[in-house]
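Note that one protein chain of the assembly has been removed; the remaining protein chains are unaltered in position.
Chain naming follows the written order as A and B, and within any one chain the residues start at number 1.
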Amino acid sequence: MAKVPKPNELVFDYNPPQKWWMDTKPEFRPGTWCYPGKAKNAEVLGLPNPREWSPLDEDWKLPSNWKEIIFEGMRDCLNKYRSLRVFMDICVRCGACSDKCHFYIGSGDPKNMPVLRGELLRSVYRKDFTLAGKIMGRIAGARELNEEVVKEWFYYFFQCTECRRCSVFCPYGIDTAEITIMGRELLNLLGVNIDWVLGPAANCYLNGNHLGIQPHAFKDMIEFFVEEIEAVNGIRIEPTFNRKGAEVLFITPSGDVFADPGTYTLMGYLMLFHEIGLDYTWSTYASEGGNFGLFTNHDTMKKLNAKMYAEAERLGVKYIIGGECGHMWRVIQQYMDTMNGPADFLEVPRSPITGTVFDNAKSTKMIHIVEFTADLIRNGKLKLDPSRNDHLRVTYHDSCNPARAMGFFDEPRYVIKNVCNNFWDMPPNCIREQTFCCGSGSGLNTDEFMEMRMRGGLPRANAVKHVHDKHGVNMLSCICAIDRAVLPPLMDYWVPDVDVTGVHELVGNAIVMEGETERTTDLRGNPLEGMEDMSDEDL
Amino acid sequence: MKIYNAKLIIPGLLIFVVMATFPIWYNKGTAAPPPEPKLNTPAIQRMAEKQCVLPKDQMRTEHMQLLNEWRTEVVRNGNRLYVAWDGKEYNMSLQNECMRCHSNKSEFCDTCHVYAGLKSGSQPYCWTCHIAPKENK
Partner (left out) sequence: MGIKFSLLSVIALMAAVFVGVKVAGLHYFFGVVVPYAALATFLVGFIYRVLLWARSPVPFNITTTSGQQQSLPWVKQNKLDNPSTTAGTIGRMALEVLFFRSLFRNTKYEYHEGPKLRYQWEKWLWIFGLLFHYSFLVIFLRHLRFFAEPVPGFVHSLEGLDGMLQVGLPGLYITNLIFIAAVTFLFLRRVVVPQVRYISLPSDYFPLFLLFFLGVTGIIMRYFSKVDVVKVKELALGIVTFNPVVPSGIGVLFYMHFFLLCVLLAYFPFSKLMHLGGVFLSPTRNMPNDPRMRRHVNPWNYPVKVHTYEEYEDDFREKMIEAGLPVEKESK
């Protein structure tokens, strides 16, 4: 594994190289690329050309007719996606997107400017699909497809987190995420992919979740949190699994089951559902909200996503509630109903507590837990004691996908402001639709990629540092499981005194449950404000 | 060939084509005849040598600048004498010199000016100060 340089050792150089970009090659330096996909995972998913290979090798063991495969694949994508067709033709290279990318800001590598990331694909498109490119070649911005190009694609399409920030600024709405998605679609045809995406996708396919947690273990893990909650406030919660006839199926990313601080968010869900008496069930089969298929190719995304509706139908629930997750919600909002719907067997979501009908989800029939909770709070159905979060000074990171694929901005802020007394937003250029990515999305949250993650996360971290210095913010809240996994190391690296939390951990802290014993600590076991002595006695 | 979203794209394209071909259907296939400024005023007919202050082609493209220069000379410098390229002398005056021959404003000046679209804001503003000649018809 690569040694990660210290923050003061990182060099930021924004001067473009002397050589033109068609003449430069990526340098596969440790920390800037992810390990390649393993054969066994590719086989599980039925992906082409499973093999052991390394980006450091000269020979990437591509299929012998790989060029043909790419051309065919490109033609196929062009015929299937108008987005690709239009985006290939209309970019004017105005450069408005260039400094909007966190990876460009963090690396200074011009090919991380969204416009050049697009040109990597566009140059090949021009050569083989446009008259001008065929005749004029380089002058028309066209170039020959060769193995070096494939290597470059691999390097840069796995240095894009598909966060879509550039797309907000583009005068034609060109979406680099779409270009990266197509790039990865093509690379996957050759068996060029990364294991941090393939492994979880294969796990999810067979076991129901990215982490490969088997059903019995999944139940055990959730029950462990039941005990944790009991230790905090004496309430014993009894979650159910794979239960037919429940009103609601609840699906959240498996990261929340597995690792801190997501686990505290999961405790928050359990406490909330218990307190309002929601008739819901967990599923061990559809035990993953996230979808690393989105980072692989269309078919894999659809395969993994299919479980949600299939399980909802099998269990006979009325609708689905989804947990706090980023790209999970991109898939649910923009792909699920189209790919695996229509969900005729479900009903339009209606909160059994408030009676609110969620018309905005009347077709997909799946609602976001933060919408659900915001509605509960608005209708006064929750007893909350925000002072239990007084030891926290909170800011909020808009996770890319709920931000730019949904427009999910005010609901989480409403919830946070009702469960916390100390909240400050980061500066306006870094939040809401202009939010910066954590630097590790789209399956790049792996340790061997750490240097690029820290570089790419710099803009986000820098904005956190601003509110940390100005308002003493010590807690970064978010609604994304990848965020909860990757922001802690990012904060340790750039803003060491800030912790990371899910919004429902804050809810879990603040919610006053019927019959609970007096709390002296928050869900993490940290003493509440004014309770420092009590918790010492407990020890 | 399947066109997706044809209900929006086809009308959109039609609007584009209609706008892009505006001059074609606006003129309905017949070009209005180019203007022929009349030189048949009595004054011109009396001239032995039919010659303006500048050669004809130059007058066609540059008369407005010449008039502008004349105005400056007369109004600012008080000079009314113009010596032409062929040595002839003229009195710099729109009403008394130019219009002496070209007394037919509507059949001379206006024919080209209207054809070339010099109206409204970019209309020659000679006649905002000068009095247009009364034409005997």
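To be clear about the criterion, a residue touches a chain if its C-beta (ideal position, glycine included) is under 8 Å from a C-beta of that chain, and two chains touch if they have at least 3 such contacts.
Everything quoted here is computed from the prediction, not taken from an experiment.
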Taking the complete complex into account, tell me which visible chains touch the one left out. A, B
Missing-chain contact among A:Pro36, A:Gly262 or A:Pro459 belongs to A:Pro459
Of the listed residues A:Trp33, A:Trp60, A:Tyr335 or A:Tyr396, which contacts the missing chain in the full complex? A:Tyr335
Only one of A:Glu43, A:Glu68, A:Glu147 or A:Asp220 touches the unshown chain, namely A:Asp220
Out of A:Cys34, A:Ile70 or A:Ile105, which is the one that touches the chain we can't see? A:Ile105
Who touches the missing chain here, A:Asn193, A:Thr364 or A:Thr501? A:Thr364
Per the touch rule stated above, subunit A touches the missing chain via residues 10, 12, 14-16, 20-21, 46, 78-87, 89-96, 98-100, 105, 110, 113, 115-116, 119, 130-132, 139-141, 164, 167-175, 178, 205-208, 214-216, 219-220, 241-244, 284-285, 299, 302-303, 306-307, 310-311, 314, 332-335, 337-339, 341-342, 356, 358-364, 366, 371, 374-375, 378, 403-411, 414, 427, 429-430, 432-434, 458-459, 462-463
Just the residue numbers, please: which parts of subunit B touch the chain that's not shown? 1-6, 9, 12-13, 16-17, 20-24, 26-32, 34-35, 57, 60-62, 64-65, 68, 112, 114-117, 119-122, 125
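Here is the rule we go by: only the chains that are shown with their structure count from here on.
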Where the CA atoms of subunit A average out and where those of subunit B average out, how many Å apart are those spots? 68
